[in-house]
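A single protein chain has been omitted from the complex, and every remaining protein chain is retained in its original position.
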Amino acid sequence: MQRMVIERILIGIVTLWVVSVLVFVMTSMLPGDVAQIVLGQSATPESLAAYRAERGLDQPRVFQYFAWLGNMLTGDLGTSKAGGATISSLISGRLYNTMILAAIVAVIAVPLSVALGLMAAMYPGTWIDRSLTFGTLALISVPEFFIATFMVLIFAVNLGWLPAIARVAPEDTFWESARGLAMPLITLIIVVAAQMIRMTRAGILNVMNSPYIEMAILKGVRRKRIILRHAFFNTIGPIVNVIALNLAYLVSGVVIVETIFAYPGLAKLMIDGVQTRDLPLVQATAMIFCGTYVILIILADVAAILANPRLRNPK
Amino acid sequence: MSDTTQSKDDDQDKTIYDELPDAPPKKKLKLTWTGKLGVVIVAFWVIMVVIGPWVAPFDEADIIADDSYMGVMSVTEGEGLHVFGTDYLERDILSRILWGARMTVGIAFLATLLAYAMGVTAGIAAAVKGGWIDMVLSRVNDAILSLPTIMLGLLIVVALGSSIPILIGTAAIIYASSVFRIARAYGQEIMVMDYVESAQARGETIWWIIFREVLPNAAMPLATDFGLRLVFVVLFISSLSFLGLGIQPPAADWGSMVRQNLEGMQYGSLAPVWPALAIASFTIAINLIVDDISAKSGGDLAKKMI
Amino acid sequence: MSELFEIDNLQIQARKEDGTPIPIVKGVSFKVKAGQVVALIGESGSGKSTISMATMAYCRPGLEFPGGEVRLHGKNILAMDPQDQRAIRGNNVAYLAQSAAATFNPAITIGEQVTEAAVLHGTLNQEDANKRAVALYHALELPDPERLGRRYPHQVSGGQLQRLMAAMALVSSPDLLVLDEPTTALDVTTQIEVLKAFKKVIREEGSAAIYVTHDLAVVAQVADHIVVLYSGEVQEQGPTEQIINNPKHPYTKRLMAAVKPTPIAGMSELVDDRFDRDKPNIEVRNMTAGYGGIVDGKPVITVLRDINVKIKNSHVVGVIGESGCGKSTLARVMAGLLPAAKGEIFLDGKELAPDLKDRSREELQKVQFVYQMADTALNPRQQIGDILGRPIEFYRGLKGKQRREEVAKLLQLVELPIEFETRYPSELSGGQKQRVNMARALAAEPEVMLCDEVTSALDSIVSSNVIKLLQKLRDKTGVSFVFISHDLSTVGSFADEIVVLYAGRVVEQGPVDQVLSPPYHPYTRLLISSVPELRVGWLEETMQKREMAVGIARGVEITDTGCPFYNRCPIAIEGTCNVETAPTQEPHPDHFISCHRTMEEITEAENIPQKVLHGFEKAAPEGDKAAAAAH
Partner (left out) sequence: MTESKENLPTINSLSGADREVIETGLRRGANRREVMSWLIAAGASIAGAGAIVTSATEVLAQTPKKGGKITFASDLHGPSDTLDPALNTSTIDYSRGRAYYNSLCQINDDLSTRPELAEEYSANADNSEWTFKLRKGVKFHDGSPLTADDVIYSMSRHYGEKSTSTAKPLVADVKEWKKVDQFTIKAIMMGPNADLPVILGTPQFKIIKDGTTEFQTANGTGPFRLTEFKPGQRSIGMRNEDYWREGANAEILEITAITDKVARTSAFLSGDIDLMQGLDPKAIKSVESTPGVGVWSVPAGGYFGICAMTNSSPGNNPDFVRALQYIQRREKIVKSILKGQGTVGNDHPINISYGADHCSELEQRVHDLDKAKFYLKKSGITQAEVNVAEVAPGMTDIVLLAQREAQKIGLDLQIKKVPNDGYWGAVWMKTPVNVVTWNMRPTANVMINLAFAPDAPWNDTLWKSERLGKLLVESRAATDPAKRHEMYCEMQRLISVGTDDMPPSGMVIPAHRNYVDGKSDKIEGIGRMPLGSLGGYEWPEFAWRTDV
C-alpha cells in the first residue's frame, strides 16, 4: 500500500516535469513580445530595443528554460517582464483570493452535491431524481458566462441586492466581503455542484447492480442503508476523483467567472500574462495550476486506496 | 439444441429436453420519451448544419434592420420579419442562429471526431502495448490534462491565430487527452479478456488486436462518452468566443452571439437568450440521449429497494 | 392447520420489447413443512433460482408475478405491501446466494454483514447478534471465530465465505432458509465440508430449507423432498428416497444419467490406439513455473515444481487437483502463455520456446488452448463464423468459400447447426458456447488441445454431453488432449492417463486404471471419496472415513520442504513427511506415486479404514487459515 502511494507521488513529479517543458515551449511559441505589447502603438525600434535589453529578453530559449527551472526549484519565480514587479508579489495576493474562493465553494458544494447525488440515487425514477437530473443537466448545458451574467443582471442591476463585481479589499468588513463574494460563489457552486451531483448519482447507480446490493435487498435492508452503507462505500473512489477534478477546476478554470465579476484571481492574472506576453508570469501561474491539479489527483488516488479494504489491509 | 443433431446415438427422449438458454437474450437499447426528444432535437440541428443557410430568412452578416435589439416578431419595412428580433448590430437573430448551427455544431462535431481518432488510437495502443510506451503516453497525457483547458486553448489560439482549422485542432488536442484516459481504461479492461489472450496466442498482430478484438468491445461506452465530449467542446468553443478567441466575425457562432449581445440583456432584450437556448437545447438533447443509454446500466436494481 | 410455507400455482414472467409476456415460471406448486429440506432441481434456465427468490416476494428486474400465491404461515406474501415484505426478507425467510465471493460486500466487515439482518429487523441488538454470529462460526467450524467478524471478505477463502453466508442467513433464525446452488462453485473436497456444515446447522437450528441445485447426488445428501423442474414447470416431485430409487419421469431419469459415477478402474472406455506412436508429441521435463518475475532461478511465487508429463499422440491426459494446485498454470506453460522458469517443453521431440512470442506460427498452430469460460473466451462482437473462420484463415490461409466450408465442417463436428455461423456468442447457451470454444481450437487443426476446466462451469447434463463430444473428437481426430479438471470422475471417464497435482507437485501419475485402483496416494484417495454418490446417507458414511477427518478440514499449504500433503494426510509420519521430499515409487510400469509410506503400508491403511494412524483427531483451525492463504 505504501508502495502504491509512493508510486503515485513519483508519477506526479514526472508529470510536473513534463508540464514544465510543455508550458515553456508553448509560451515560447507566442508571437509578439512583451516590449511590443507594453509600448503598444507608440513603440519605436529604439524604445523596443531599450525595453528588451532592460528586461533581458534577448537570451536564447534553452538557457532561459534551465535558468527558469532552476530558479523555480529554488522558489524564485522571477520578475514580471511587464511591470517589473516580482512574480511572487504579483501572485501572492491573487493566489490568496483564488484559494479563498475555491475553499468556500468546496466547503459548500462538495457536501451539498454528494448529499443530493445520493438522494437522487436513493429514489431513482421518482420526481426528486428526475428534477435533480434535469436541473443539473440544464445547468451543465448552459455556458457559465451566461449563468453568471444572468445573475448579475438580476441580483445586482435589477434588484441591487449584491454588488455586480467582486472587488475584495483588505479594509472590507466581513459583511462587505461576503456580499462581494456572494455571486461568484453562487455561480461556481452551481457550475461545480451540477457536475458532482450527476457523477455521484452515476457512480452509485453503477454499483447498484452488483450481487451484494441484491443480497442487501434480500436481507430486507432499507433503501437508505443500502445507499449509504452498501453502495456509497464502494463508490468513494470514483466520487473522490470527480471532486478532485472539480477542485482543480476551481483553482485554474474559473477565468470566466473571474472576468465577469472582475475578481482578482490567479486565472485572470494568467490571461493578462498571456496578453502582455509576460512569459515568466504565465509560466509561474501555469505551474501553480498544474501543481494543484497533480496534488489533488494524488490525494484522490490515495483516498481511493484508503477507502478500499482490499488495498488498505491485504491478506 | 445441440442434442437434437446428436440424435444418432442413444436415448430418444432427450430430444424433448433441449439445453435451455441460460439467460434471456439481452434487451436491445430502447429510448424513453426523453431520449427520443433528444434524438429529434439533435437531428434538427444536424439538418440545420446542412441546410441552415438556405432556410434562414437573411444572410448572417446582413446589417439591415431599423434598429438594434429589436423585440421578438418585429418588422423592418422592406426587409421583413425578425422572428427572434435583431442583435446589437441590427442583424436578424433567427438567421444568425440558423447559420451558427454550422459553426457551433459542425466545428464541435469535427473537433470531437478528431479528438477520438487521436485519443482512442493512442489510448488503446497504450493499453495493448503497455510497458514504456504506455508510460510515456500516459505522462504526456497527464501533463496536457493538468493544464486548464481555457489556458491551453488561449495559448494555442494566441500562438497560431484564430482560424477554424486551428479551433478544431485545439479543441481536438485538448479533449483527446481525456478520451485517451477513458479509451486506455476500457482497453486495459478488455485486454485481460481470454479472447484477446487467445488472439495473442494465435500470433495476431497488434493492429488486429487493437481494431478487431479490443475496439469493437469498447465501442458502446465510448459512443456515450462521445456525446458528452461533444457537449464539452461546444461549451469550450463558446468560452473561447467569450474571451474573443473563438469563431471570427462575421461568421455567427452561438457562443459569441451570446457574448456580443449580453449588453442587450441589461435592458431586457432577448438577443443573448436565443443563442444561449440554442446551445442549451443541443447540449441538453445530447445529454438526454446519453443519460437514456447509460441509464440501462444500473438503476434497475435500485428500483427494487424498499 | 396451514403449512409453514407453500408455493401455489406460482407464475413469473418477463416481457418482450412490445410488452408481450414471456412466461418464465408456469404455475409451480409445492409445500415446505417445518424442519423439512426441499430440493428444487433442474438445469440453468429451468427457473429454479427465480422461484427461490420468489419465496421472499422478490423477482429480478424485468420480471413480474402475474399470478399464483406464496404463502408463509398461510399468509400470501406477494399480496403484502412492500414494507411488510421487507420485514420478512432476511428475517422469516433468509437467502444463500450461489457465489458468496460476489455476494459479500467488499467494503464492509464480515461481522457487520452477518449480523446486519438480525439487527435491522430488531430481532437482536448488535451485542447479542455478535454473540450469535460467533456461536454460528463455531457451529460452522470456521477458523478463529472470535476475530473472524473483524475481517473483510477478501481475507477469507471461498469455502469459508460460503459458510459465512450460511451464518449470515441463520443469524436471525429464519423459519425458512433458501440455498441457491451453494456448493456448485466449489471443489469436491470443499463441497463436502460445506455440505456437512450446512446439514449440521440446519438440523440444529431446526429451520426448514429450500435447496436449489442441478446436482442430484448432492441433493440426495441433504434433501427430504425433491421437486424436479424443467423450463418453469414441475416435472415430478416426491420424497428423496422415492425420486432417487425409482424416478418416474424421463427427465428425472436423464438427470440421474448425468450424475457423475464414482471414479473406479475401468470406468473409461477402451483406449483407442489407432494413432499411437512411440514418441510423445508433447512432453514437459522437470519444469518449474510461477508468477511475479524470476529471482535467482525460481519465480517469486512458485506454482509448479519440477513437473514431468508425457503425452502420447491421441492420448487424453487428465490433470486433476483442487483449485490453486497449479492445473491451469501447467496448461498455460505448455501453451507458452506463461513462460516457465525452469525446464523444457518438447513438441514432437522438438524443443519449444518458453514464451509464445518466440514460437513459430506452425508451433502455435499445433498447440491450442481451450479456455474454461466460453463467455470470456469468445469475442462478443464477432459472429461465430468469424470466430471459427479466423484461425482457418490465419493458419491455413483459406479464404471466402473454402473458409465457409471449413467453418461448416467444424460446426458439424461439434454438433452445432450451420445457421449458428451468423450468430453472436450472447445468442448461444452455455453448452453451445463451450462447443464453439472447442471448435475454434480445432479450426487450427492442432496436435494438442489444452482443455482448461471446460466442463466445470456447465450443468451436469450439458457437461456430460460435452464429455461425450470430447471422446468422439479424440477418436475421430488424431488430436491429443490435456484435460484439466478438479472433478475426478469426469476425468476418469475419458482420460487414458491421469496426473494428480497437489500444491504444484505431481503426487501420482499413470494410466487411468492404475491411478483409480489401490494402492492410492492418500490425496488421490481423498479426491475419490469426495465425489458425492447418488444415495441417501453417503455423506454421513464418508464423514466417518479417516481421510475426511483431517483431509477436508484443512486446505492446501504450499511448502518448500517435505510432502505438501503432510498437513492433510491421515498417514503422515511426523519428522519425515514434513521434512523430506517424498520419494517417487513405481508400483506398476508408468505408474508413479510420491509418498514416504511404502505401498504395503498404504494398502494396509486402506484395509482398516476407520483407524487414524497418527495423532490428530480434529483439525486445528490454523490449517484452514493456510487454506485461505493458498486461495
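Should a chain be cited, it is by its letter among A, B and C, assigned in written order, with residues numbered from 1 in that chain.
Note that in this section contacts are C-beta pairs under 8 Å (C-beta built on N, C-alpha and C of every residue); 3 or more make two chains touch, one makes a residue touch a chain.
Every value quoted in this text rests on a predicted model; they were computed, and no experiment measured them.
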item	value
Omitted chain - touching chains that are shown	A, B
Absent-chain contact - pick from A:117, A:220, A:238 or A:273	A:273
Option touching the unshown chain, where A:71, A:88, A:209 or A:259 are the choices	A:259
Residues of subunit A in contact with the chain not shown	31-33, 36-44, 46-47, 50-51, 54, 80, 82-85, 90, 93, 149, 152-153, 156-157, 160, 163-165, 167, 169, 259-262, 264, 268-269, 272-278, 281
Touching residues (missing chain, whole complex) on subunit B	61-63, 68-69, 88-90, 157-158, 161-162, 244-245, 248-250, 262-264, 266-267
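The rule is simple: only the chains that are shown with their structure count from here on.
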item	value
Pairwise touch network: line, ring, star, complete, or other	complete
Remotest chain, subunit C as reference, centres from CA atoms	A
A-C against A-B, pair bridged by the larger set of C-beta contacts	A-B
Chain centre separation in whole Å, for subunit C relative to subunit B (CA means)	46
Centroid distance [mean C-alpha coordinates] between subunit C and subunit A, Å	52
Subunit A-subunit B separation of Cα centroids, rounded to whole Å	23
Residues of subunit C engaged with two or more neighbouring chains	58, 86
Subunit B residues counted as touching two or more neighbouring chains	300-301, 303-304, 306
Touching residues on subunit C, where the partner in the complex is subunit B	14, 17, 22, 43-46, 58, 61-62, 82-83, 85-86, 230-231, 250-251, 253-254, 257, 335-337, 356, 359, 361, 364, 369, 371, 373, 376-382, 390-391, 394-395, 415-417, 426-427, 429-432, 435, 440, 444, 461-462, 465, 468
Subunit A-facing residues of subunit C, complex	53, 56, 58, 86-91, 94-95, 97, 99, 102-108, 116-117, 120-121, 152, 154-155, 168, 628-629
Contacting residues of subunit B [partner subunit C, same complex]	1-3, 5-6, 9, 11, 13-14, 16-17, 19-22, 24-28, 30, 193-195, 197-198, 200-204, 212-213, 216-217, 219, 300-301, 303-304, 306
